[in-house]
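One protein chain omitted, others in place.
Letters A, B, C and D name the chains as they come in the text, with residue numbers starting at 1 for each one.
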Amino acid sequence: MSEALLKLVGVESGYLRRLSVLHGVSLEVAPGQCVALLGSNGAGKSTLLKTIMGLLEGEPRKGEVTVRGERVAGWATERIARAGIAYVVEGRGMFPELSVLENLQLGAFHRRDAAAVRGDLERIYALFPRLAERAKQPCGTLSGGEQQMVAIARALMSRPTLLMLDEPSLGLAPRLVEEIFGTIRSINREGTGVLLVEQNAAQALAIADYGYVLEAGRLVLEGGAQDLLANENVRELYLGVGGAHASDAFVKRKRRWN
Amino acid sequence: MAGLLQALVSGLAAGSIYALIALGLVLLYRTTNVLNFAHGEFGLLGTFVAFTLLHGAGLPYGLALLLSLLAALLLGGFNSLLLVKPGRAALAVGLGVLAGALAYGLAAAWWVTALVAVLTGVLAFARLEPTARTPNALGLIILTLGVSLALGGFYALYFGTDNKVIPPLVPDVPLRLGGAAVSQLSLLTSGIGVGLMLLLWLLLSRTKIGLAMRATAQREDVAKAMGLPVRTVLFATWGVSALLAAAAALLLAPTTLLSPAMMLDPISKGFVAAVIGGMTSLPGAILGGYVLGVLELLVGVYLSNEFRASFAFLAVLVVLVLRPHGLLGKPEVRRV
Amino acid sequence: MRLLERYEQDLQHIKDAQGWVLLLGLLAALVLLPLVAPGYIVYNVTLFFVFSLVAVALMILVGFTGQVSLGHAGFLAAGAYTTAYLVSVGWPFVLALVAALLVSGALGVVIGLPALRLEGPYLAIATLGFGLAIQQILNNWRLVGASTGMLADRPRLLGVDFFGDTPFYFFTLVIVGFFVWLAFNLKRSHVGRAFVAIRDAELAAQMSGVDVARFKTLAFALSAAMTGVAGGLYGALLGYITPESFNLILSVKFLLMIVVGGLGFLPGAILGAAFITGLEVVLSAQQNRSQLLFGVVVILIMLLEPRGLYGRWQKVRRYWQTWPL
Amino acid sequence: QTPGVSDTEIRIGSFGPQSGPAAAWGTVMTAIGALFDHVNAQGGIHGRNLVLITRDDGYDPARSVAAVRELIDRERVFALVGGVGTANGLAVMPIVKREGIPWVSPSSGSSEFAAQSDGLIFATYTNYEVESALMTRYAVQDLESERIAIFYQNDGYGEEGLRGLEREVAALQEAGHDVTIVDRVSYERGETNMAVQALRLRGGEADTVVMYSTPGAAASLIAEFGRLEYTPRILASSTLLDPSLLANPGMQGALVATFMRLPSVIVGEGNGDPIADEVFNTIVVPYAPEAAQDPFRALAGVGFAQPLIVALEAAGPDLTREALLEALRGISGYDEGLFPNLDFTEGYQGNNSVMLLQMTPEGLRPASDYLTY
Partner (left out) sequence: MPEAPLLELAKVTLRFGGIQALSQVSFTLREGEVAALIGPNGAGKTSVFNCICGFYTPQEGEIRLRGTRVSGLKPHRVARLGVGRGFQNIELFGTLSCLDNVLLGRHLHVRAGVLGALFAPRAWWRDETAQRRRAEELLELLELQPYRNFPVLALPYGVQKLIEVARALASEPRLLLLDEPTAGMTAEEKDEMMFRLLRLRAELGITLLVIEHDLRVVSRLAERIIVLDYGVKIADGPPGAVQRDPEVIRAYLGDTRLAEVSA
């Protein structure tokens, strides 16, 4: 088996040198694999992605992050990105004054194959007709969901080897969520590794090969996507099934794995 | 009538310098969101280098100018990397440089300076905690203010505070134009200003790197995460902006005499011009420069010389109340 | 660590015994200072009082509502000239000071209204222009000595002559102390909250019922009025005022104080005023190196502690509070 | 025990801008230091060394006051010398008087210092009002100027020049001369663009322009004149005796005032006054080489301090402030220093004369004798 696309070993990370959020996280994304990362609010999912991207200076304070066997700790964020990682940030990360088209062009900044880029743009527009309509509109004035489309499309434009998405379904209408997950799946089928951070566990696990559950900075559960879907706790806390009514869930809210 | 024509011509001449300065300020603001208080000092470096090369080293004129522009470019670029947006290594180097400057100020012996600089740099690199070093917008402005003071102090110390004479780029023989005398120097200045504006405008709106520059200005973290060459962009914008400052200072110095305080007034006029035109618009910078130049002349000649600045301020206020983002500037995109 | 039992306690400026000890100690030191320190120290500390009032006023405007002003020297000048002129025509000093407050406050409203539409660099340049205009008007106004300037007398009231350094020191201390207390009151009240809310998220503030236009103008007026009072004291401290003393550099210096001290925090304004005033005194003996050194110190602070001296102080305090954890 | 005087030292204070826009004036203090070093090298004064203690005030009056406070309270200086700036000096005056500190040569051309001396302040700087009046008189009487305009900096300095001009023109008109002031054109300190002023001056068709400005402003104005092809006769205040202007083609033929002897470095090789040359070569060059870049301000500094040295010598070994003041008041017709014919027996303005020099491609040429008001 070829080496992992992305591998984290015992990563500890946090903010401002004092606050620690992740306490020894190890996970792996194999080439062409689709991995889902679940976890409740404040578990540290976004922190994990930021740490991988080298956006937190001086982090990880312990442990190792390797991309295709190379240790990337200490690399500049730009360099990590150029190693083939596309990252859809939480909160969409729009360049508000730039038009939709310009945002998409930036996604393809490092690509030299102009013809293929044009082809990809067509595909994107087919997938999100809304964006074709609004190609000239400054992103800052788009609706929340439209912005989310731009963020995902922009990442796709770079033809990454690893696609990391932080809550791509945030603020998207159900039909679009389905379409987007379908797209992610097909891109994954074409060989792109995917690390998917999601709250929408049902859909995420539906397209993932493998899943991890992060709680309070620790991985508490991992396994094949189907196994997780069947797990009692996952069903209750992430899928909202298991017969609980809203009030019951409220009463049970303190319940956690440990 | 000839008087009015001459006033217009002279106003445009003054405006051409303001425009050039405003262009540098706007370029930087648009691409980094920083209002650079050290713009004048960046420009002065070029001029002092030119002076030294001409009088000390006796280099030919053209070469001296070229080298001095290069010096300004490097100063601007390194300033951004070492001080304004430093990484850890850069911060260590920057702190070393600063500690060196401190030592130089206190002791003025080169070996002490070098020793302190190197020691601080090494120590900083080894021990510095990489906290989130993100000064807010005002903090960045104050940082450039510090750079301005330090550089200005350094020039005074190193080059002296006396007035220095620098030969003009072109012999300033006026051309006659329908009863008005037009300065060749200001024609040249206008040409340089408009030409550079067009070039920069093309760069920003038509090229990939220009797109990256605009993106970096809006969300630096996202630009980094997308692999855009953020550091290169920062180096380039600060460098080019400093180069514009140096061009303005070199054009101005022959008439106003070169001294560390020379750029104070033109720079503040440049700020005003940039704001009139709109801080986000390159053509606006040029327009603002000419508007301010002509406005000052007309007010001074026909209204009141004593209250020229006050009237100019009033006019600016009127412009801003009517167009809060300047003549050609666009409001920030904002929605909830 | 002490638990708070009542909401009132949470609202108190000083929440525990340690704070009281600190405050009383500081007050005692300030009262004793002129009795033991040489005159130049007394003068410099008085200057620091005056500047801290300006810094606190500027903090309300810039630090809280996020409206940048590069024209506070103008408000200071308005206050100084109003006071000096009225005293010279026979008004009692304190009354003249009240007039200074009103005049500067009114100017604050005048400049605050067009400022409503402006932000960022546009506002900075508009206020800069205001500062220059004030300077220029004074420079050409014969009544107040035009460019030559005018004498500014120190107060005489209730039979006490505040001409001497020590009496004037106490006079300034009381007045500045009073206004700083007001500023602290303002900060913890709904007004202070609204100011900060406008800075952080203007639209959301509106949705919470904050009349943004009213509060922005209010911030300008309050800040200008307090600066006017400081101006009256400043003139009297100097004894002689000229328009050129109220230049852009002074405005920039005030901005420097609040940023170096810690933007957004009132104690930061006072720390910043102390730091900058002190630094200038120390560096004035450094001859032609002083500017270089001043610049380098400013850069170092901004690089090592972007949140200013107050931020550093908080870190140090937190360190000791959690020590030896 | 007199403050500032010990068996080995006499401590003298001075203040002025060494940073900021007016930093060029810092040279004055540097040069005073050079003179002190020179005197000390010769054995000091009655066996005591002179110690100069300076403070940078950045040209800010608030800081000048702070500086002088510190000089008096902490450094315990015996006397003050120099001290740049009109507003700065006026702000400092109350303390000086309260503490009874002798103050020699405030470096400002304002007449206020001599007028309000109270027996403590000794002005050596020919004040600008006198200078301007003398220049005007010369222009009208000897050069037959009829339409005079003034170009001045809108501050205390320029105002004095303006006042001198106005007074003198009124007097001349009284005496039957056909002369008018056609325009009074000011600029703000620090401004660099003089297009408005040039247009105004040309529009007024003045045949003579009196300049009370900084060298930079003068250079800008002259450049604008060149563009407008306007060539009036120029009379310039002593402040414009700056090396940077001497070679300026537009300034050739201009008359510039001086209230002190000038060395060859300024007026051109071989034309220098021997006393000034000696001061420059034996004091400025060896003791303050960096100040030699700016010979005019350097010499002015030495000139400001010379009367202090003379008086300290004369005050004898039992040095007290009273003795110094007595000695200063006794200075009469002192002619070996840079200021010709210094005299405090009549009043506290010790120097009241100026000489006009003409700028020529070969250097400065005397155009008049010393004129006295």
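Operating definition for what follows: a contact is a pair of C-beta atoms (placed from the backbone, for glycine too) under 8 Å apart; a residue touches a chain by one contact, two chains touch by 3 or more.
Source: prediction; values computed, not measured.
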item: Chain not shown, its touching partners among those shown; value: A, B, C
item: Contact partner of the left-out chain, one of C:94, C:113 or C:191; value: C:191
item: Positions on subunit A where the hidden chain makes contact; value: 15, 38-42, 90-91, 130, 134, 137, 141-146, 148-149, 167, 170-176, 178-179, 199, 201, 236-240, 244, 246-247, 249-250, 253
item: Residues in subunit C touching the chain absent from view; value: 6-8, 10-11, 182, 185-186, 189-194, 196-197, 200-201, 203-212, 218, 222, 264
item: Touching residues on subunit B - with respect to the absent chain; value: 335-336
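One rule holds in what follows: only the chains that are shown with their structure count from here on.
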item: Whole-Å gap separating subunit B and subunit C, where each centre is the average of the chain's CA atoms; value: 30
item: Centre-to-centre distance between subunit B and subunit A (centres being mean Cα positions), rounded to whole Å; value: 42
item: Whole-Å gap separating subunit B and subunit D, where each centre is the average of the chain's CA atoms; value: 35
item: Contacts with two or more other chains, residues of subunit B listed in rising order; value: 133, 153, 156, 161, 306, 309, 334
item: Sequence positions of subunit C contacting 2 or more other chains; value: 136, 139-140, 286, 288, 290-291, 294
item: Interface residues, subunit B side, partner subunit C - complex; value: 29, 35, 83, 86, 91, 94-95, 98, 101-102, 104-106, 108, 133-139, 142-143, 145-154, 156-157, 161, 268, 271-272, 274-275, 279, 306-307, 309-310, 312-314, 316-317, 320-321, 324-326, 334, 336
item: Touching residues on subunit B, where the partner in the complex is subunit D; value: 3, 6-7, 10-11, 13-14, 17, 153, 156, 160-165, 172, 174, 181, 183, 252, 254-257, 259-262, 264-266, 269, 296-297, 300-301, 305-306, 308-309
item: Subunit A contact footprint on subunit B (complex, rising order); value: 87-88, 129-133, 208, 211-212, 214-215, 218-219, 221-231, 330, 332-335
